[in-house]
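Below is a structure I'd like to ask you about.
One protein chain is absent from this view; the other protein chains keep their places.
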Amino acid sequence: MIAAGSREISDGQAVFAGLGIPQLAVALAQRTHAPHVVVLNEAGVVDPHLIELGVGNADPRHWYGASYFGTFLDVVGMLCQRGVVDVGFLGALEVDAYGNNNSSEVLRDDGGIRRFGGGGGANDIASHAKSTILIVRHERRKLVERLVHNTSPGFLDGGDARARLGLPGGGPSRVLTDKAVFGFDDVTHHIKLLSIHPGVSDEELQAATGFALDIPSGCPRTPPPTDEEVRLVREELDPRRMYVGAF
Amino acid sequence: MIAAGSREISDGQAVFAGLGIPQLAVALAQRTHAPHVVVLNEAGVVDPHLIELGVGNADPRHWYGASYFGTFLDVVGMLCQRGVVDVGFLGALEVDAYGNNNSSEVLRDDGGIRRFGGGGGANDIASHAKSTILIVRHERRKLVERLVHNTSPGFLDGGDARARLGLPGGGPSRVLTDKAVFGFDDVTHHIKLLSIHPGVSDEELQAATGFALDIPSGCPRTPPPTDEEVRLVREELDPRRMYVGAF
Amino acid sequence: MTENQAVERSKLTSLAEAAAIVRDEDNLAVGGFACARNAVAFSRELIRQGRRDLTLSGVVLGMEADLLVGAGAVKRLIYGGGSLDRYGPIQCINRAYEQGKIVAEYYSSLAVNFRYLAGALGIPYMPIKSMLGSDLLTRLEQDTAADVVKEGECPFTSEHLVLVRALVPDVTVLQVQMADELGNAQILGPRWDNDEAAKAARQVIVITEELVSTDIIRRQPELTVLPGFRVDAVVHLPFGAHPTSLYRCYDHDADHLKLYVGKARTEAGLEEYLDEYVREPRDHFEYLDRVGGLAHLSTLKADPVLGY
Partner (left out) sequence: MTENQAVERSKLTSLAEAAAIVRDEDNLAVGGFACARNAVAFSRELIRQGRRDLTLSGVVLGMEADLLVGAGAVKRLIYGGGSLDRYGPIQCINRAYEQGKIVAEYYSSLAVNFRYLAGALGIPYMPIKSMLGSDLLTRLEQDTAADVVKEGECPFTSEHLVLVRALVPDVTVLQVQMADELGNAQILGPRWDNDEAAKAARQVIVITEELVSTDIIRRQPELTVLPGFRVDAVVHLPFGAHPTSLYRCYDHDADHLKLYVGKARTEAGLEEYLDEYVREPRDHFEYLDRVGGLAHLSTLKADPVLGY
């Protein structure tokens, strides 16, 4: 997922990347094909160059080497809603087949609500970034037909629903899971399988997905991370394995 | 006018005071009865403590000793429109009998427009400050029946017109001229003569005023500046007579 | 003209007196962001004073808010999210939410910030394009904030917009690195929603690590977060943000945050935590002793180059 995320980033882009996999994906991109990526942090930080990983956006470790300290309004209002953010990575509890996603709450087995911390700026990023990349663990209860809470709209009901409503951003471009990489159809905006990770079978993939998948015969395999990518993440970006157990 | 302006300021107030007489009035108040006055400058400066007079709000001499440097939006939006500015001094080209005033343009003798620089934040201050004090030279073509341009509303047509329209600030509390001090009637909000400067006759006053004045018999005389006020202005506040010729 | 050094009025006060500015049922904007720059000492004092029925607001809440909700001091939240970063979720808030013990006005964080912005600018509402098409909007309009959130059209472009009403906190509390006794407060590092929350508020309380003279403030007035005359109380308190971090002063206390997250997992555990670290300590300094005293706190001191 780190390598796959990294490959979605182009040089020079302005990118929101939260803790964990998104952040490592962006750091990896900076070390390989996209050295001039500008990282944004909702707390009010632009272009940090950290020298050690911290515990989150609020950790000053993630502010080190920044060239801009401002406010949430500066970063999420005057950059993101202003329309100059290229990519936003969003972690999700649930994603549906149009890239709408939930970062608020899920249902417990007993039907009660299990509340998470709340999306924070996730809805703002989903509404305004030129593209978003959704990160979700590939489970049947996470890739779902119907969300418990649509915190961050993707393409709504698909087709031109998003544009018609007037959401300024481009919507999700990718969904990255631990089993596959998805994109979206240009017209219907329905989720579209792009590649399956090595070692995952078609049956396993469908079984772990809460909506029907169209798995083309001969669907490409996701290229595995290169040796250099593995080395960079293990030895330089996350040597203490804070965020990466098995790669 | 400087001493009269100074007496309108209470201790601890937040005050807009432009170049010249307003600024000297506030500085005089700070040296006498109102040491904790906080001066605001639209450029984005709060609480300067200048040590020499400059050429205007944009002159760094008027920023010296400030405890806050921000923006126009901070000062005029987030203080003034926010409703926490007590007094705004406004210089005017024309004032009418309800304290509406013009800082934009006047008519030339040939009927053409004579344009001035424009009100800048004058309208904002007039709209939002808890009170304003208007400064105008006492001439028939400056205290007028009808303005060439209502740049900054006072009480509009009088009565409760200002409140009905929803202008948040309190409107003008005083008009200071080189001949008299005016207030406004609490109900009609028509201009009301409060005192005549020493040496000005009733006839001279009416002749220099473009609307009918109600001059009560025995109208008080404006108390002249004290020896200490004269000394402070001449020796300390404006020793080079940049703004005060004859007092 | 010689320098005018007016003898200006001090706003310096004790933590207890500052906390007494907040009344039951007040709308209180808190200034922390997840594990950073929370005014946790202020929350502890509000709990000691038994404050009730508060409305708390913030773009991204942290421990200062979680503790207040856990202690039952809060009836309503206005927020976009919250966390204790990698240490865990805001468990007291999430539990109160799940049990229906608080009303949660749950927005995108930018929408909360826009409500402060409108308050700060003295205008009654702001248009925003976030939240369109989301369940955030549906719930706010239909349930938690029908008098505060509406959909509308741009009068110029006809585009669809969300309109959010101004939020004017009764009190905003800011934890800062440096302030003078007049209330001129300077913040180092990012400031999240602090600028607008403070500029919108009726009253502002500043908790400062360092108390400095106004002459120090005047060296860099660019860093002053709002003019001193808008501040009502200044409290000089070392380690007032503990166990959250104060950039350039001290790091967050990982051990204590883990302890808190462990305790806050259950209501019973939280009560133990509140007894030991909030209710029993006579004051902030006894709290600092209980969390390890100077020996432990010294280990948190920020490296002057790194800032943490």
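Letters A, B and C mark the chains in the order given here, with residues in each chain numbered from 1 onward.
Basically, a contact is a pair of C-beta atoms (placed from the backbone, for glycine too) under 8 Å apart; a residue touches a chain by one contact, two chains touch by 3 or more.
Fair warning: this is a prediction, and the values are worked out from it, not measured in the lab.
K.L.:
Given that one chain is not shown, what are the shown chains it touches?
P.N.:
Result: the unshown chain touches A, B, C.
K.L.:
Looking beyond the chains shown, say which of B:Gly88, B:Pro153 or B:Pro172 touches the absent one.
P.N.:
In the complete complex, the chain left out is touched by residue B:Pro153.
K.L.:
Sort through B:Gly44, B:Gly158 or B:Pro225 and give me the one touching the missing partner chain.
P.N.:
Only one listed residue reaches the unshown chain, and that is B:Gly44.
K.L.:
List every residue of chain B that touches the chain not included in the displayed model.
P.N.:
With respect to the unshown chain, the touching residues of chain B are 19, 41-45, 54-61, 63-64, 69-73, 76-77, 80-81, 104, 112-124, 127-128, 147, 149-153, 156, 162, 165-168.
K.L.:
Give me the chain C residues in contact with the hidden chain, please.
P.N.:
122-129, 147-148, 150, 152, 154-157, 159, 161, 163, 165, 187-189, 222-223
K.L.:
Tell me which stretches of chain A touch the chain missing from the display.
P.N.:
On the side of chain A, residues 12, 14, 27, 30-31, 35-38, 45-47, 49-53, 65-70, 73-74, 77-84, 128, 168, 236-239 touch the unshown chain.
Basically, only the chains that are shown with their structure count from here on.
K.L.:
With contacts defined as at the top, give the pair, B-C or A-C, that has more of them.
P.N.:
A-C
K.L.:
Quick one: chain B and chain C, Cα centre-to-centre, how many Å?
P.N.:
Roughly 39 Å, centre to centre.
K.L.:
Counting only residues that touch at least 2 other chains, which ones in chain A make the list?
P.N.:
Residue numbers touching two or more other chains: none in chain A.
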